[in-house]
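Got a structure here, written out as structure tokens. Questions coming.
A single protein chain has been omitted; all remaining protein chains appear in their positions.
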Amino acid sequence: MKKEVARFAITHTQFVDENGNMNEDFPQDVPSSDILTQWYKTMVLTRVFDGKAINLQRTGKMGTYASSEGQEAVGVGLASAMQEGDVLVPTYREHVAQMMRADSPESAMTKILLFWGGDERGNMREGIGKDDFPACVPIGTQTCHAVGVASAFKIRKEKRAVVCTVGDGGTSKGDFYESLNCAGAWQLPVVFVIVNNGFAISLSRDKQTNSLTLAQKGIAAGIHFCQQVDGNDVVAVYEAVRVALQRARAGQGPSVIEALTYRLSDHTTADDAKRYRSSEEVKVARKKDPLLRSRALLERLGHWDASLEEELQKQSHASVESAVKSYFDIIENHPQTASDMFVFLHEHIPESLVQQQGRALSEKKGGIGGH
Amino acid sequence: MKKEVARFAITHTQFVDENGNMNEDFPQDVPSSDILTQWYKTMVLTRVFDGKAINLQRTGKMGTYASSEGQEAVGVGLASAMQEGDVLVPTYREHVAQMMRADSPESAMTKILLFWGGDERGNMREGIGKDDFPACVPIGTQTCHAVGVASAFKIRKEKRAVVCTVGDGGTSKGDFYESLNCAGAWQLPVVFVIVNNGFAISLSRDKQTNSLTLAQKGIAAGIHFCQQVDGNDVVAVYEAVRVALQRARAGQGPSVIEALTYRLSDHTTADDAKRYRSSEEVKVARKKDPLLRSRALLERLGHWDASLEEELQKQSHASVESAVKSYFDIIENHPQTASDMFVFLHEHIPESLVQQQGRALSEKKGGIGGH
Amino acid sequence: MVDALNMALAYEMRVNKHVVVLGEDIGVNGGVFRVTDGLLKKFGRERVLDTPLSETLIVGMSIGMASQGLRPVAEIQFSGFVYPGFDQIVNHASRLRNRTRGVLTCPMVVRMPSGGGIHAPEHHSESVEAFFTHVPGLRVVIPSSPKRAYGLLLASIRDPDPVIFLEPTRLYRLGKEVVEDTGEALPLDRCFVLREGKDVTLVSWGASIHETLLATDALLKEGVSAEVIDVATLKYLDEATILQSVKKTGRLVVIHEAPEMSGFGAEIMARVLERGLYFLLSPPRRIAGFNCVMPLYRLEEHYIPSVERIVAEVRELLAAS
Partner (left out) sequence: MVDALNMALAYEMRVNKHVVVLGEDIGVNGGVFRVTDGLLKKFGRERVLDTPLSETLIVGMSIGMASQGLRPVAEIQFSGFVYPGFDQIVNHASRLRNRTRGVLTCPMVVRMPSGGGIHAPEHHSESVEAFFTHVPGLRVVIPSSPKRAYGLLLASIRDPDPVIFLEPTRLYRLGKEVVEDTGEALPLDRCFVLREGKDVTLVSWGASIHETLLATDALLKEGVSAEVIDVATLKYLDEATILQSVKKTGRLVVIHEAPEMSGFGAEIMARVLERGLYFLLSPPRRIAGFNCVMPLYRLEEHYIPSVERIVAEVRELLAAS
């Protein structure tokens, strides 16, 4: 005797199409045109910043860098949906969100440069993001931290929630699944945003997993709110994360939101994407660029024109330059010293480390081979 | 704009109900009454063996033991569905399957006793099971081995398949998910059988995960054949695994089959289930005992009666006694020596280990505290 | 030792509402060794968390909790099952403070039973301490008596940084020392001199302390006076206490159950070589598990350093100098 015992569906949501047209179910009440404008500005700033950061790497002024080009709408959408008190547990590519949660975008950009520039101070979060986790390099591992933070909120009965991002590649890690599973079992206030940018370095999304959507990964964990959104549509991202966070804070459990986007840049500056994807494919993806779409929408609404764009470009470059200046000031005039390898290891430095610290300080930066 | 992009359903199958009645869709062609009788006999033998093994532990003649009481139909069903050349990658509780895949049930029982009796020789598989993996203690880890074996079959274009069992608790391990995901992505010939016996030691299934079924875990991996069966109905288990294996060998990819059963015994002899579940609950579960059901079916079909049962009990006890005798013979008359700690570590024993081997052999079994 | 550990957990949960315990089967079941017995009743489901069967998550989640000011005490059911949590321990728990230059911190304890001798199945008898001592940013603690278990566990929970706390299963039910529930912690980073002696220094930790003390008694009957040091806190090592003793006796034997190769005994030998070479009257020795896989239980008494082996090797050492 066969009977159906469970049934599931995954929906995809888009509010603004590739040409900047609002779909008929565009949420009336939510983003005012001021907000839409602000979002667009933030995306442009990020795009300018990414370009500059790549340039710093190419000219030897910074280490390997991971650009967020093409994914700006995801970060803007999710960070806008978060409230004070919420915590972000990101990957290493959430530059936009970090900028929106810092004391100022400039301050965040300086920190992002410090991080990729090989200085731990780039990991010190600030502002409403002060409880946020720093960039996480080991793929997928941050999802467990998100569960822990959400669990702390639940234990303390605080009405706060966590947003945790993870890449399409990251969804293949056991950590990701263990985290979803526990979040489901304990009905924790956490929103997992899967930033599906099509690639994990060279491995394309369709080779990473056979699942039709990445949102459906939440079904394995008994998570009820599993949705796919157009990740290049900032409104769709915002709206999905907003609702998910509302549910989370109301004790209605975790969510999984898959944001479909595309990594327009190389994986990092150490990567050469031409080895594994065609320029044709990238060209097609560029047509769906979230910046084009947001700008088209604003133009359609009568809130944007070429002169405003020019002004914005100028402002953005100035803002980025100011962040870069701070970066240089810090690494050149206030560099960390060998001692800094020791002092943050524990609250109090153990005696045997004091000895090593002495040795480290007594020596000049030495010669080693290999670069 | 919202649109549905994916849809899934999980079915549950039962062919023989709790009272031994065949449901109307009972597969006509498949299990002959001879086979049904043989299956029942194997289940009874296993039940008798489990009782004896617990007794050996209680009387200090063997270490900790994990009984399979209540789960016999799962093992019988899946082992019967397997063909020569297929490989079993089990947990530590698949005694029945091991017995059915060895040179003889007695030989397998002796090995099971050796394993739990602290002798590595209990891990040496034989007969059609010679490529099978031994009992796996670290939960969930065996699922990765299953993927590797299946991958070898696919690489070599062999028409063989793998059956891998995992517990309800094991489904929470990241290994399990990573394995399913890769099996899905590569369309590997592997059947994952989730033995959902309701508990992971003390944690009940509903606290382990919020997912409505465990079968749906396969949806996260894009596995198309995900089903739930009544694990106390040997016909349902057999039929599901048979079809899944057929698909696997035909290159149609992996499957996930959740077999719903109940762990009637303590988790192991080191456990006391009364601490965490009521005797009421166990009483209800006992009514669904797979042995009762199979016997009722056979009786209904006119193939079984009290005298056959008496004969079977006698035979089973004799068979178990003979296995126990071999066990004692081995550990008493042919024990491993200290040297055996060294000789199987590598194909050729490294020189520095030869020295340690000498030291180990030169010493008598020493005195240590603690038990 | 089980009762002492349970008492320490209960004490600290009582006085510090930020302390939570989590792990597999630690709630209604009270842990497979009953170390957390009764905590669920006393402190409720919010602070005594039965987790899904996911060691990676158990450690990783604790990090998230700790970053929010909780003091998680995570239990890994057996040390042979800690490896799925190794990534989170090495790449995150030990680094969170350093990575964020002190903005986020990670005060957490990962407790686990450790070592063999209880006739358990495979993977239930592992000695894993050496791995953790190689990881910067961790502390590693192993008690060898109920009193030290109580005091060191309190200290570990109160430590503002991550501590790996290994509990010798073999000692869980051994020894009937009465422990008072004073709430007093013992110092971390300090060795304990359990016996004073002048002929040879025996350095050990965890369950092997038991055999070391029995061997010391036997040696005393032969007129050999051994000093016994319980390292207790392996990381950071109190090398001064060990060097002082070696200076006095001129002879050193390190005893541990984990495989000899790259075991923590090697680190102690290295320290003595670097800083105490001239104290030595004869070549020191390690008496350790052999460099083979911990065998299933029928052979485990051939594997674990026994009283007889310790006595024999100390005799050989003394004869050689």
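As written, the chains take the letters A, B and C, and residue 1 is the first residue of each chain.
Please note the rule applied: a contact is a pair of C-beta atoms (placed from the backbone, for glycine too) under 8 Å apart; a residue touches a chain by one contact, two chains touch by 3 or more.
Predicted model only: the values in this text are computed from it and were never measured.
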Touched by the hidden chain, restricted to displayed chains: A, B, C
Contact residue for the chain not shown (choose from B:123, B:252 or B:326): B:123
Which of B:27, B:251, B:335 or B:350 contacts the chain that the document leaves out: B:350
For chain C, residues in touch with the removed chain: 56, 80, 83-84, 86-87, 90-91, 94-95, 98-99, 122-123, 130-131, 133-137, 235, 237, 258-259, 261-267, 269-270, 272-275, 277-278, 280, 282-286, 291-293
Interface with the unshown chain - residue positions in chain A: 63-64, 92, 115-120, 137-140, 169-170, 172-175, 200-203, 207-209, 270-271, 275-276, 331, 335-336, 338, 340-342, 345, 352-353, 356-357, 359-360, 363-371
Where the missing chain touches chain B, by residue: 89, 120-121, 123-125, 130-131, 133-134, 138, 141, 143-155, 174-175, 178-179, 181-182, 185, 340, 344-347, 350-353
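In this section, only the chains that are shown with their structure count from here on.
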From chain A, the most remote chain by mean C-alpha position: B
Chain centre separation in whole Å, for chain C relative to chain B (CA means): 35
Intercentroid distance (Cα basis), chain C paired with chain A, Å: 40
Residues within chain A bordering two or more other chains: 174-175, 178, 181-182, 185
Multi-chain contact residues (two or more partners), chain C: 52, 54, 56-57, 84
